[in-house]
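As you look at this complex, bear in mind that one protein chain is not there, while each of the others sits in place.
Moving on to chain A:
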Amino acid sequence: MARTLVVVGNGMVGHRLVQALRDRDAEGGWRVVVIAEEARPAYDRVALTSYVDSWDPMTLQLEGAEFTDDDGVELRLGDPVVIVDRESKVVRTAGGLAQSYDALVLATGSVPFVPPVPGRHLPGCHVYRTIDDLDAIRDSAARARKGKGRGAAMVLGGGLLGLEAAKALRDMGLSPHVVELGPRLMPLQVDEGGGALLKRLIEGLDVTVHAGTSTSSIEEDRGRLLAKLSNGIELDLDLVVFSAGIRPRDQLARESGLTVGERGGIVVDEGCRTSDPDIYAIGECANLDGMVYGLVAPGYSMAEVAADRILGGTASFPGADMSTKLKLMGVDVASFGDAHAATEGALDVVFNDAVKGSYKKLVISDDAKTLLGGVLVGDASDYAMLRPMVGRALPGDPGSILAPSGGGGGVGIDALPDEAQVCSCNGVTKGDIKHSILEGGCADVPSIKSCTKAGTSCGSCVPMLKQLLNACGVEQSKALCEHFGQSRAELFEIARVTGIATFSELVAKHGSGRGCDICKPAVASILASLGNGHILAGEQAALQDTNDRYLANMQRNGTYSVVPRIPGGEITPEKLMVIAQVAQDYGLYTKITGGQRIDLFGATVDQLPAIWKRLVDAGFESGHAYGKALRTVKSCVGDTWCRYGVQDSVGLAIELELRYRGLRAPHKLKSAVSGCARECAEARGKDFGIIATENGWNLYVGGNGGMMPRHADLLVSEVDKETLLKVIDRFLMFYIRTADRLQRTSTWLDGLEGGLDHLRDVVVNDSLGLCAELEAQMAQHVDDYADEWAGVLADPQKLARFSSFVNAPGTPDPTITFREERGQKVPVLLGIPEVSAR
């Protein structure tokens, strides 16, 4: 019979342990019971601050956190363990459950430390650790907003978490003050020089920093809070957040007589075993070699070790990398290795560029040969390369490595030995990644990510993954096909800059041969995105792919389906009747699609114009259910009818569909608008999806359904419609310009260097100065759009192509026959002709 493993705490580390154990316990030797204090499945605490962007807890939930399809795991949420009875091997919960165990894992994490400042328990005083904490802070902030002017908040503690809290508060519209007892911000990670620059950069972002001072008291003052600092300053505040460090949650262990460290933490050996051999402790509650680790990576290592030991293995804790890299309010900060030059005889090399706002320090051994650590503030682009080199010989003169032109100049991926960790979040070495490329057949970054987990957490090593692909000789060939050595994005730039408007000219000047079914449609799409008239005009007709060529979807027997555009899925009974009548008159098989429109199947080439004419005359146009173009903008019914809706989702969906219809892109584009957080339109499965909030619209990008589902990422939140349209315009045009052929927005975004942050920099903060151009390009598309089907009807030359036989127009194709199924006609399967064997 399976033995029972009880896991106390369902935080990041506890969750990783359960996953690791379930992955490896092939025989099902263990049944797992997880008992958790928090009422929601495990979530990404590291990303807690991003909760402020959407206030949607689901965005933080860890993959597989609900264990819905795993019978071997039982989750008991919202019921903390209060007693561990080691004698009878039972844990008891506050809710009265008694659960026996064969092995027990304590993964209880830590609690924020609240210094004994008088007034610390007043309403409006918070800590910053859980989603519930942030909800409470939000409530206080909302109350503050009801008052006059901009609210103010104090963060007690200027470390990593304090600055994150300050960012969250600023994003909530408050003016944050950060009070740090130590002489500078992030005293643990950053040295004095870096701290000075960090303070300057952070203060530039509307955060007031009070370093080298403490808080003497907090008092209630006419419904607000008054904080008195030891340097005499008084702050008038709406709320206070304590972020003065953390303490391991070792109370259960203490009370049950397990050994705990002098300064807290459940003492464990290198196998993560406590003083009771049946009990393990991992993550922030554990004390290993006298250290309590406050980062997630060492916790994950412990989870892997404990899982292995529980299954009878002999893994031991490999030691921890305390490196950190973060972007605080857009300011890069990184520290790694011996950042404070604590090693005897260690030397510093500092490069401080006050103008550019960048501070870099390398700590090297006394013989100037070995890299020991470093600090980067303002520009941490060298971090990914430098961190894995800690403890290894420097590849060149330290000064040249840091010089701005260097960009990590002297350091190449080749300088790293195979054992060096490239992804420290998931403990993946250069050797592991090389193996996945050379043996595992990974040929691009997304496949390395899914194969090794490298690059899936903070993403800072993604540029190195690309370099490794190159170093392993995986030609990331960007050639579109044998006719063009350029990538789609490069051809787009060529066409845009030179104004070349025909395929013939492009292939003659920049390619070779006469083209094929890969480059012709790609170039046709580029020309269409740049606005070159009707897609069947002149030579362009010969470039179009199957469906674009006949402006309808080719089906298996060579007939077509027609899908009238129904923007946002809104349709009058009169128009429904028109569609019904057309379907009846032409005997078309009729089906409701997933995109909220109606598909009419079985039209022959020569019937298409007649069908379109009927639709055009009734005020329709046909629609793009084909082509690398905008498909539909789905919507829920919105606040017009729905008693939960908060905005008019249908109205917005219609506006978006009419705005972007006909837009040609590297791949198809889908969109949806939901009128409230219930998300009935499934907007997060779309290339761009919009979800209404009470205060505006949240825009999500890069979602995908289908074969490779991906939830879209939040790009901007709570914006008004005008801003929304602007950002979507820029996003779409930036994608159209830079993506590869047949690259959906999801894979484009995954492969984009700098990821979502970079995208936001470009399309929201205009870091490349492109926004005006992108908007103008979209404005041109919107102005130029004309009904493509009506365009065929109006041009005899285009119309002439829609005939069954050039020498016998009007004679139906004799191979097309139908039979009946469930009351409608369906194609008779074609006999596949005997192929002539040679």
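To be clear about the criterion, a residue touches a chain if its C-beta (ideal position, glycine included) is under 8 Å from a C-beta of that chain, and two chains touch if they have at least 3 such contacts; residues count from 1.
What we mean here is this: contacts and distances are computed from a predicted model.
Engineer: Unshown chain, UniProt name, "ABC transporter ATP-binding protein", "Protocatechuate 3,4-dioxygenase beta subunit", "Nitrite reductase small subunit NirD" or "Acyl-CoA dehydrogenase"?
Structural biologist: The chain we cannot see is, by its UniProt record, "Nitrite reductase small subunit NirD".
Engineer: Where the complex has a chain not shown, which of A:G515, A:G602, A:G627 or A:G702 is the residue touching it?
Structural biologist: The one listed residue touching the chain not shown is A:G515.
Engineer: Kindly state which of the options A:M291, A:A541 or A:A677 is in contact with the chain not pictured.
Structural biologist: For the chain that is not drawn, the touching residue is A:A541.
Engineer: Pick from A:E482, A:D617 or A:D795: which residue touches the chain that isn't shown?
Structural biologist: A:E482
Engineer: Considering the entire assembly, which residues of chain A contact the chain that has been omitted?
Structural biologist: Considering the whole complex, chain A reaches the absent chain at 482-483, 504, 513-517, 520-521, 539, 541-543, 545-546, 549-550, 554, 556-558, 605, 800, 804-808, 811, 813-816, 830-833, 835-838.
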